[in-house]
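For this depiction, one protein chain was excluded, whereas all remaining protein chains were kept in their positions.
Letters A and B mark the chains as written, and numbering starts fresh at 1 in each.
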Amino acid sequence: MIKNFISEGLKNKTFCIGFFIFISVLLIAVFADIIAPYTYNEMEITNKLTNPNQQHLFGTDRYGRDLFSRVVYGSRIALKVGLIAVLIESFIGISLGLLAGYYGGINDRIILFITDLIWSMPPIILALAIITMLGPSLNNVVISIAVVSWAQFTKIVRAKTQSLKNMPFVEAARAFGENDFNIIFRYILPNVMPSIIVITTLALPSAILLTSSLGFLGLGAQPPLPDWGVILSNGIPFIRKAPWITIFPGLAIAYTVLGFNLIGEGLRDILDPKLKI
Amino acid sequence: MTTEKDLLSINNLSVSYNTSAGIVSAVEGINFSIKEKEIFALVGESGCGKSTTAYALMRLISEPGEITGGNIIFQDQDLLSLSHKEMFNIRGKKISMIFQNPLDSLNPVVQIGSQVSEAIVLDKISKKAAWKKAVEIIKEVKIPDPDERANSYPFELSGGMRQRVMIGMMISRKPKLLIADEPTTALDVTVQAQILEIIKDLKEEIGTSILLITHNFGIVAEIADRVAVMYAGKIVEIGDVFQIFEKPCHPYTQLLMGSLPRANKKEGRLKTIFGSVPNLIKPPKGCRFHERCPYSKKECQEIEPTMVEIEKGHLCACILMRK
Partner (left out) sequence: MNDMLTYTIKRLFQGVFVVIAVTVIVFSIMQLMPGDPIRLICNPRIPPERIEELRHLWGLDKPIIIQYFYWFSNVVKGDFGTSIISGQKVSTLIAQRLPYTLMLTGPALLLEFIISVFLGLIAAYKRDSIFDKLIVNMAIILRAIPIFWLGILFIMLFSLKLRILPVSGYSGFKSLILPLSTLVLPYLATNLRLTRSEVLEVLRERMVLTAYAKGLNDQQVLFRHVLRNALIPTTVLFFLSLPWIFGGSVIIESIFAWPGTGKLLWKSIVGQDFPVVQGIIFIIALLTVISNTMGDIIAAILDPRIRLEIKGENA
């Protein structure tokens, strides 16, 4: 089955391009120490706001920090936050979705109510509310993203679970005495997995966009952390003199998010074409 | 003896599908004709190409399908040579079609009165008059409370009623030919009889010919005048209903007849036809049926049989069964 998946994957152009982008970003993040010529906080005030040149590929910012190194290290923040947030939100979202879909009744109604409420609120607004409560920091960004996004998992998992639980093979399992826990994990969950995988690959770019948006507003990662959104907003006063400070981090965000989006699209074609995302 | 003019004449029609696995030859070089006021049945198992033929007639074949050859002469016009625009004047008005599952085939969110009058309006009748006519048609197909029913939605009607509405809708403009693609397959047996009655009446009352597509020989026996048997994209036998049922010529037809459950015969077990439909991407050389044919000989694998008239109006495509 895995072989089949790999050959299908290689045939799908979208998936391949996305995967290539993802791997390139991953490698940059992992080998940041080797790739980046400076640390992200080395200041050389005398060298501030220089144009891109041989020593500073992307130029320098207002404190003389090498922009290239900052963008490279920024990839670590983006990927780390994205990954952890998605792990948390998927765990919460899938569990609630399975519960709601399988057991139905009052549990379902409560979970559905909360899920719909949270999902219909604009994510940024909700995230801002949480940040206001907890204070701006990278950890709180992770928490906000998780709280704001688990609903997308719950909705799909719940819908799939509802349709699966009435299928003959599940009824058969019940008939020969399997308990609920087994049914959910050994029969239903594997069949929901393809959709979960697609949603996960699309939840990551949303998380990264939200992280950088919060960073941009100054309410996420705090300086001197080189979050891409932070770098970008720091460059706004210098749009005329040093436009590269706003151009390169934005490019980094777009590139990374595009990669994940393409993977998600490709996976959706392979695993679950009917998913409406 | 005067030969009646053919209403529809299909000559050497071929349709293929460009799939990723290869080019599927779904229909290959078929010929048959339908007269006026005739119920013509096209029978065969699933996948033999009968529905494809019907869609080709209506020029409703879409990618990756393609009509690759032949002509369809209808009222002295070759339908295949008409432009996309000109076909809009043919469909519904001259040739019409009803489909298998009326729940899927009607728009679930539009009232049935609107769906019926939508067709009528095309003949330059005012909306009001068209609605009145639509209610009349709903009455004609024996649906109670036609005024109220016209305001209902498809899911509020039973399967039989929906199919009747379909039929009413499709003959509202009095087409010369109605194609019925498996009209009763999705319905209960009791409802089947009603629908067949209506179809039979169409021939008498409006003078419409029917091309009946089905895999159910029972229906064929009940209402068809002439029959064509299809196998793997080719027509293997044509005849009137008595010839086909009492003197089937082609081995495939004979086998189909033999596997009909007959209540009055003391047959033992139901004979089944072994094997399955051949791969249409690489159809077997020679006769397409030879792999499943109990009589097949060496020549069958090499020579492609042509349709030969074995008696008046009865044609058969088998090199062994020439009588």
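What to note about this one:
Methods note: contacts are C-beta pairs under 8 Å (C-beta built on N, C-alpha and C of every residue); 3 or more make two chains touch, one makes a residue touch a chain.
Model, not experiment: these values are computed from the prediction.
Considering the whole complex, the residue from A:D33, A:D116 or A:D180 that touches the absent chain is A:D116.
When the omitted chain is restored, the residue from B:L8, B:M58, B:A150 or B:C300 that touches it is B:M58.
Considering the whole complex, the residue from B:L106, B:L157, B:L280 or B:A317 that touches the absent chain is B:L106. When the omitted chain is restored, the residue from A:L57, A:I124 or A:A159 that touches it is A:I124.
One chain is missing from the display, and on chain B it is touched by residues 58, 60, 85, 88-93, 96-99, 101, 104-110, 118-119, 122, 153, 155-156, 166, 169-170, 173. Mapped onto chain A, the footprint of the missing chain covers residues 116-117, 120-125, 128-129, 131-135, 205, 209, 212-213, 216-219, 229, 232-233, 236, 239-240, 243, 246-247, 250, 253-255, 257-258, 261-262, 265, 276.
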